[in-house]
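Comments concern the structure below.
A single protein chain has been removed from this complex, and every other one stays in its place.
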Amino acid sequence: MAEQLSPSHVQRWVDGFVDTVVEKSDYLTDLDRRSGDGDFGTNMVTALRRSREAMAGAEATAAGTLFQIMSETFLTHSGGTSGPLFGMWFRDFGKVGADAGGFTLAMLDEATRKGWTTVTRLGSASVGDRTMVDAIAPASDALTAAVGAGSGLEEGLRAAASAAREGAEETSELVGRRGRTSYVGASALGIPDPGAVTIALFYRAAQEAVGA
Amino acid sequence: MAEQLSPSHVQRWVDGFVDTVVEKSDYLTDLDRRSGDGDFGTNMVTALRRSREAMAGAEATAAGTLFQIMSETFLTHSGGTSGPLFGMWFRDFGKVGADAGGFTLAMLDEATRKGWTTVTRLGSASVGDRTMVDAIAPASDALTAAVGAGSGLEEGLRAAASAAREGAEETSELVGRRGRTSYVGASALGIPDPGAVTIALFYRAAQEAVGA
Amino acid sequence: MRRQFTNAPGDVVSEALEGFAAAWPRHVRLHDDPAYVTRADPARDKVAVVSGGGSGHEPLHVGFVGTGMLDAAVPGAVFASPTAVQIRAASRAVDTGRGVLHVVKNYTGDVLNFRIAGELLADEGVDSEFVLVEDDLATDTGDGEGPGRRGTAAVVAVEKVCGAAAERGADLAELAALGRRVAAQSRTLSVALAAGAHPGQSQPSFELPGDEVEFGVGIHGERARERRAFGPTSELVPQMVSPLVEALGLGRGERVIAIVNGLGATHDLELYGVFREVERVLGRAGIDIARTLVGSYVTSLDMAGCSVTLVRADDEVLELWDAPAATPALTW
Partner (left out) sequence: MRRQFTNAPGDVVSEALEGFAAAWPRHVRLHDDPAYVTRADPARDKVAVVSGGGSGHEPLHVGFVGTGMLDAAVPGAVFASPTAVQIRAASRAVDTGRGVLHVVKNYTGDVLNFRIAGELLADEGVDSEFVLVEDDLATDTGDGEGPGRRGTAAVVAVEKVCGAAAERGADLAELAALGRRVAAQSRTLSVALAAGAHPGQSQPSFELPGDEVEFGVGIHGERARERRAFGPTSELVPQMVSPLVEALGLGRGERVIAIVNGLGATHDLELYGVFREVERVLGRAGIDIARTLVGSYVTSLDMAGCSVTLVRADDEVLELWDAPAATPALTW
């Protein structure tokens, strides 16, 4: 059982994430249509496809390399609000894994916390505003707890993924206070925030990459 | 029987001309409507009314003074093509009568010939092009003949007025080759050219000013 | 429904002139009764360059009053010539004793009134010369009959080049010859996508079917002789540029000044797209675009459309084109 995510784990993680989001893109776009302007899936797929092309040519020497590539790609082709925010999110994972041979759970905890800070600094969203932060925060808390409790990698990732999923699901009950969804108010109740759902998919792909 | 038009004759001449054109302005406009763009009467009346105002304040010391005023007024408020041409037409009468106590027949002949040259130089219309020139030319010829025959002022003016009237009437049979009427072609046949009619009114007013 | 920012439609020109002069106090002065615009800082001891014509073509001509271009501009009513007395007054005001060059777009009223002004000035001992701008290829009948080619956007080149030469001390005869040379070497074609509307009128001056353009349109809201199929810029622009090349007899290696001019309601994004196509067409023909001007300089109220002007250029013309100018609408 791996205690860190090697570059090839990261490859599987990223591939899995891209595949799932591409597959669910119509669903995500529909969520954005009902709560924003209906371009979320398209924005994501464009950036993810380009990321895949960029990653295909690159040699992933460090754990963070692929995230660095995804970050650049998202920031280069950022559509809408989520593009640049995800670009900066991946960037923190890239930074933490920049010189490392693999991601330990502590590193994942650190990257998540940094990413959360970055997204909050840039987007000013707090927990409960119905944004991706509502999935990031519980994932971060779960990781910190797992590291504190000395949990293994798989266990920690499983906790993070399920916390993120729950956080995302709970956005269904939130009225938006940031981004376009703040314009539609209560009429988005009952469906989750697409950005939060995407964060949940990100952790699920991590969990699946280590076979957990 | 006067052998020259004194400043007060000129005053009567000009007053009579203004009154007639103002009175006939709807008719003239209608001629222009059927052969051009329908602003002839309006253009003339505007300039004539302003001329009358300008003349009211002026002291007519020389025979040409009132024509100088009319010329300036027409050139200042010239609408369309006829405005500036009439402005230059009056200007030649003003020049010939500039330093004189009255207009002799020979001076009227000279002014008419000069005016014809000016209008032709500026507008490039020949006899038969369906313009004011078709009234000016016969009036000029009549005046030159009268001066050559040693006719009196009344007789000469009567000849000029009737030659101008006939010239104007004959424009009904002409197809336009200058000005806007050239765009309507044969459809203006049957009605006279408003500019030519106005020249005829000009000589009729002169004739009436000396009681001929 | 076409609507505009105006008070009484009859006051549009006089109010705009007031606003214009108030906005550019360092460049121009507005004179009243009769109306004309002169440089705020009059030139000394040079031939005066004066132009004018109907209003509704702004920034032409008032926007080109200033150092290196016009000494005075004489605005008429919307699409109507200024009067001879206006032109005389403006010319008198800016004559320094070295004479006045009149730059005149070829329209019956403008020609008539400028010619008359020239005669009035001659009587007062003021020399003047007359340069006729007649660049609109769409009105080229080939024979000498009729009113001849209309004057459109090439007037900017004539004003710029003559203005610069006047500033350098050229005399009246030289300036007239130069202006005529530039005018003779200029051709323009214009295409409209939608007509403009006269101030106070809610209807544009013509309606176009959605699949056609008015090809060879003028700058007075009049229709063109021809309608052609609407299409992408890559199809429309060659139809404008190739006839200009042919009419000027431009050969490979020759240099031109290219002016892409908006007719009033066409956006800069479009104009730059059009210029890109002009460059491609001329590039294929091996013609060198030595200088460029892209923008809305000679408008036809709020007409949607653009014109392309080519001016054959030699070293002298280019040097004068490059000479400094400081006017409200053109400064370099």
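Chains here go by letter, A, B and C, matching the order in which they are written, and residues are numbered from 1 within each.
As a convention for this text, a contact is a pair of C-beta atoms (placed from the backbone, for glycine too) under 8 Å apart; a residue touches a chain by one contact, two chains touch by 3 or more.
All of these numbers come straight from a predicted model, not from anything done at the bench.
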Chains on display which the left-out chain touches in the complete complex: A, C
Pick from C:161, C:244 or C:274: which residue touches the chain that isn't shown? C:274
Among C:12, C:224 or C:317, choose the residue that contacts the chain missing from this document, as touch is defined above. C:12
Which of these touches the unseen chain: A:2, A:22, A:54 or A:75? A:75
Contacting the left-out chain: of C:23, C:122, C:173 or C:229, that is C:23
Check the options C:70, C:236 or C:287 and report the residue that touches the missing chain. C:236
Note that chain C touches the chain not displayed via residues 1-8, 12-13, 15-20, 22-24, 55-56, 58-59, 63, 193-194, 196, 199, 202, 210, 230, 232-234, 236, 260, 264-276, 279, 289, 292-294, 296, 299, 301-302, 304, 306, 326, 331-332
In chain A, positions touching the absent partner: 72, 75-81, 83-85, 87-88, 118, 122-123, 179
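One rule holds for everything that comes next: only the chains that are shown with their structure count from here on.
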Chain at maximum distance from chain A, centres defined as averaged CA atoms: B
If you average all the Cα positions, which chain's own average lands nearest? C
Distance between the centres, which are taken as Cα means, of chain C and chain B, whole angstrom: 35
Measure off the straight-line distance from the CA centroid of chain A to the CA centroid of chain B, and report it in whole Å. 91
